[in-house]
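Report on the following structure.
Removed: one protein chain of the complex. Kept in place: all other protein chains.
Chains here go by letter, A, B and C, matching the order in which they are written, and residues are numbered from 1 within each.
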Amino acid sequence: MKNTFGTSVSVTIFGESHGGGIGAVLDGMAPGIAVDTEFITSQLDKRKPKGRISTSRKEGDEFAIVSGVFNGRTTGTPICIMIPNSNTKSGDYEKTKDLARPGHADYTAQCKYHGFQDYRGGGHFSGRITAGLVAAGAIAIAALKEKGITVGTHIKKCAGIADRAFENIQNDIEYINTTEFAVLDPSREEPMKAAITAAAEEGDSVGGILETAVYGLPAGVGEPWFDSFEGVLSHALFGIPAIKGVQFGAGFDLADMRGSTANDAFRSDNGRVYTATNNNGGINGGITNGMPVVFSCAVKPTPSIYKEQATIDMSTNENSPLQIQGRHDPAIIHRARVVVDSVAALVICDMLAQRFGTDYFIGEQI
Amino acid sequence: MKNTFGTSVSVTIFGESHGGGIGAVLDGMAPGIAVDTEFITSQLDKRKPKGRISTSRKEGDEFAIVSGVFNGRTTGTPICIMIPNSNTKSGDYEKTKDLARPGHADYTAQCKYHGFQDYRGGGHFSGRITAGLVAAGAIAIAALKEKGITVGTHIKKCAGIADRAFENIQNDIEYINTTEFAVLDPSREEPMKAAITAAAEEGDSVGGILETAVYGLPAGVGEPWFDSFEGVLSHALFGIPAIKGVQFGAGFDLADMRGSTANDAFRSDNGRVYTATNNNGGINGGITNGMPVVFSCAVKPTPSIYKEQATIDMSTNENSPLQIQGRHDPAIIHRARVVVDSVAALVICDMLAQRFGTDYFIGEQI
Amino acid sequence: MKNTFGTSVSVTIFGESHGGGIGAVLDGMAPGIAVDTEFITSQLDKRKPKGRISTSRKEGDEFAIVSGVFNGRTTGTPICIMIPNSNTKSGDYEKTKDLARPGHADYTAQCKYHGFQDYRGGGHFSGRITAGLVAAGAIAIAALKEKGITVGTHIKKCAGIADRAFENIQNDIEYINTTEFAVLDPSREEPMKAAITAAAEEGDSVGGILETAVYGLPAGVGEPWFDSFEGVLSHALFGIPAIKGVQFGAGFDLADMRGSTANDAFRSDNGRVYTATNNNGGINGGITNGMPVVFSCAVKPTPSIYKEQATIDMSTNENSPLQIQGRHDPAIIHRARVVVDSVAALVICDMLAQRFGTDYFIGEQI
Partner (left out) sequence: MKNTFGTSVSVTIFGESHGGGIGAVLDGMAPGIAVDTEFITSQLDKRKPKGRISTSRKEGDEFAIVSGVFNGRTTGTPICIMIPNSNTKSGDYEKTKDLARPGHADYTAQCKYHGFQDYRGGGHFSGRITAGLVAAGAIAIAALKEKGITVGTHIKKCAGIADRAFENIQNDIEYINTTEFAVLDPSREEPMKAAITAAAEEGDSVGGILETAVYGLPAGVGEPWFDSFEGVLSHALFGIPAIKGVQFGAGFDLADMRGSTANDAFRSDNGRVYTATNNNGGINGGITNGMPVVFSCAVKPTPSIYKEQATIDMSTNENSPLQIQGRHDPAIIHRARVVVDSVAALVICDMLAQRFGTDYFIGEQI
């Protein structure tokens, strides 16, 4: 399905970095959900480049809701959100268009699209397309919130510097969504930013790990085997550029545990069931157990760097040095956090609508 | 889609641990592929429990190909493979059926199926269902091999003991598929087995990491965004019980790299394009670049342990101790390797058939 | 998806006319639905050939429920139903295997499967495969009945002889499901059977129209545009061999009406909304309006006839006469009625589960 994801609730994305614009079509959201354009704007703002740790390309990200919202609420029919492109400097890409940027999709796009792809700024592979996901995701996040479900992502690690772990998840999610730079421990912000700036000064870039928590999900959501909660969510998450790993709960650290430690003991407190630990990230057998769903995404360093790199010229398949021009991010992890939140919210809305029906998120009749 | 995965080539699985049998329906495989029942048997053998590092439940895994194979070759229509259950001791589960085994799907199944699930041996959540995937996967592996594409998985780490990394991937795949215990460095077999046995003797279990390589894939397979090669593959891989993390290439290690290291430089050698390193695991922008696809799966320790555990009684939601009976594996990583190979092969056949058409794997007319 | 249909509730079919057996995997049915094997048998009996108006091939249709049913109720996980083949006379097909039977899929199978298809008795294209749909459909029909939704099909026309129209739909459905030969007006049974027999005696076959009513569906089910109730249902119905037309309500007769006649006036009776007529077959804009859903299927004459026919030899692409051997039906419309009921029930279960959630059909806890 390429650019469409979801079953009961689905999102379709389109656009290129330097074309007419980008956008998303969000289909299957229940009717009656209040659409708060200020919240959408604030979510897009989290994704915007800021300061020296980001690219100097500034996009207005003015969005228009073309359809699917009437009298301030969702109608239940497709919501098309358009975001025109404005601040494009396509000339930067002309002279290096045949040089495959390492770590980017230039070469694989060439193999797949045979030279017809829009090469300017990565074209359809550009991280810019995630703005559509963030706008659509804002509606999903608002719908979840009405059901008591919240989502938040922090920078677990960046350039080797770690944030503290989630503790009180409900509070931590609330807090992290108020931050501009998503660390739970404010003392980690400056060291991380300094490390990003240091890499930038060397013409280099850094990566990190994003950790996300979802609070308030009911138990019994997800399917055994192929539509496991993990499987469906990871499918969408790997669509986000630069994500190269997804793990749930303790994830790869489980490899070194014994079963007696890894197993999360079920406990009951006045009939409320919970687990004493949450190494399984709130999911057993692909189905939610009512604990917070916790997952992490590995974010590779931004592939656009200013250091000279070795590559090939795709018009001749001969070796060539490459000096990237243009405006680029020395790190995207601080911008990607809201993309992860958005994608997670969209996928979770879909799973809940499949489980509980298309009216699950319906707003109050007015 | 719950128990069906794939678009052009799809697999549907069914069955319970202690019911009449288990199986798989493989649909969309090209016609004319030779079906070698001995190879299917040998793949099922790799999944079978063996010795003290596995459960003492022995299954014949006698399979019957009910449909879709005619005169020894695939017809192009659905291949149903049935594997009857035989060695079932269901009585073991009656007395503890209300006690939610930590790390298992008992509690989440209760939340989803409201008590109607088959609780014996984990029912439909049992690892036994993977036998159907292995049988179907054997046909996919054979089809890939005809196109020069091979798949192999080694135990990258088990109980804290590491295997060596892939070196010459083509040879390593060939070698690993001849082994009973999948380590590239034979000197690691006994320490790993000893660690598993040691855990077993304490009534405990261990986990690890499986690393898989796919050799010979053409460049240009996969889609940007939601049907990225990573996304589709991880979707299916997370369906395998006990897998809690999936990463491509250097995966989570990319978090600590800089872009100048993480980027894989494109190089050309007499017109043949390759990358100098493979930190991206053969995939850029969701699309294969012609390098081997390399990915790792985190395998949690088997949740069935003999140590007493704390849990709840689901009939009352009250706390209760649990002493698991029955026959269980102190590790499943050495059995899971062939499941990962099988799932990967099925998914890759699907992606290739979508990319190049349904006749891509067609056998020679006889 | 070839041999799998459905989203929340799906069915996968497999098998060939003269292979090891046929069957179906029904996935996504809610847990707790009582499975009545006698009812399944009685539905399969409706599909069985009987007397001079059917083929003389007699199949036991002994089915085994391999998975997904526990203690007499659905578990919520995949239900595999196996029906072995027994009464096969494959020798009939050897000598004419290269002669493309007109009206059959022999030639198109050759174009698609390049000679690897199982040609015996039509292989996977055989109407025999519908037995799996009928068995799976019986479970869906039972689930619908618990929600007050009933389905029934009558032979609206056969060999030019018309049955009376539906009148009191609720009663007519109940009545028609007790009949062996599905006419609402019993006086039409003998003339239709006589016409079938007359065609058989001439080595020929007849077709007809089946009309189906679904009573008790809630309003608001179906989607605008591509997942219209009509679209989804027709998609599945056209999978039934010999069906070449599907229409809803007055269907093609609407072409000759004026809007003032075709429009179904909404009326209200003590708050209960209904329409004065039902020319739209219970569906407006792709969504149910609470009236009975009524649709008709055109069933072409059985293509297997004993009269000599002109065709080609597929091994040489030269013209050749064809004299069909074997055992064949001079009409299949009287057997197809239960296949239409079954497919409709499966599709409707899926649409209801998508609309109202996966617990919609859940049985009472025992």
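Assume contacts are C-beta pairs under 8 Å (C-beta built on N, C-alpha and C of every residue); 3 or more make two chains touch, one makes a residue touch a chain.
Since the structure is predicted, the reported quantities are computational estimates derived from the model, not experimental observations.
Chemist: One chain is left out of this view; which of C:137, C:152 or C:251 touches it in the full complex?
Modeler: Of the listed residues, the one touching the omitted chain is C:251.
Chemist: Taking the full complex into account, find the residue in A:68, A:121 or A:330 that is in contact with the omitted chain.
Modeler: Of these options, the touching residue for the absent chain is A:68.
Chemist: If you put the missing chain back, which residues of chain B would it touch?
Modeler: The missing chain touches chain B at positions 7-8, 77, 224, 354-360.
Chemist: Using the document's contact rule, name the residues of chain A that touch the chain not shown here.
Modeler: 1-4, 7, 10, 12-16, 19-23, 25, 27-28, 31-32, 64-68, 70, 73-80, 82, 112-118, 123-124, 359, 362-363, 365
Chemist: Tell me, which residues in chain C touch the chain that this view leaves out?
Modeler: The missing chain touches chain C at positions 1-5, 13, 100, 102-105, 107-109, 111-112, 124-125, 129, 157-160, 199, 204-209, 219-228, 230-232, 234-239, 241, 243-252, 254-268, 271, 273, 275-276, 279-281, 283-290, 296, 298-305, 307, 309-312, 317-319.
Please note the rule applied: only the chains that are shown with their structure count from here on.
Chemist: Please tell me whether the contact surfaces of chain A and chain C are same or different in residue numbering, using the over-half criterion.
Modeler: same
Chemist: Give the chain pair that accounts for the most C-beta pairs in contact.
Modeler: Ranked by C-beta contact count, first place goes to A-B.
Chemist: Can you report the angle of the rotation that maps chain A onto chain B, using C-alpha atoms only, to the nearest 5 degrees?
Modeler: About 180 degrees of rotation relates the two copies.
Chemist: Roughly how far is chain B from chain C, going centre to centre by Cα mean, in whole Å?
Modeler: Their C-alpha centroids are separated by 37 Å.
Chemist: Just the number, please: Cα centre separation of chain A and chain C in whole Å.
Modeler: Inter-chain centre distance comes to 45 Å.
Chemist: Using the touch rule from the top of the page, what residues of chain A touch 2 or more other chains?
Modeler: Each of 224 in chain A touches at least two other chains.
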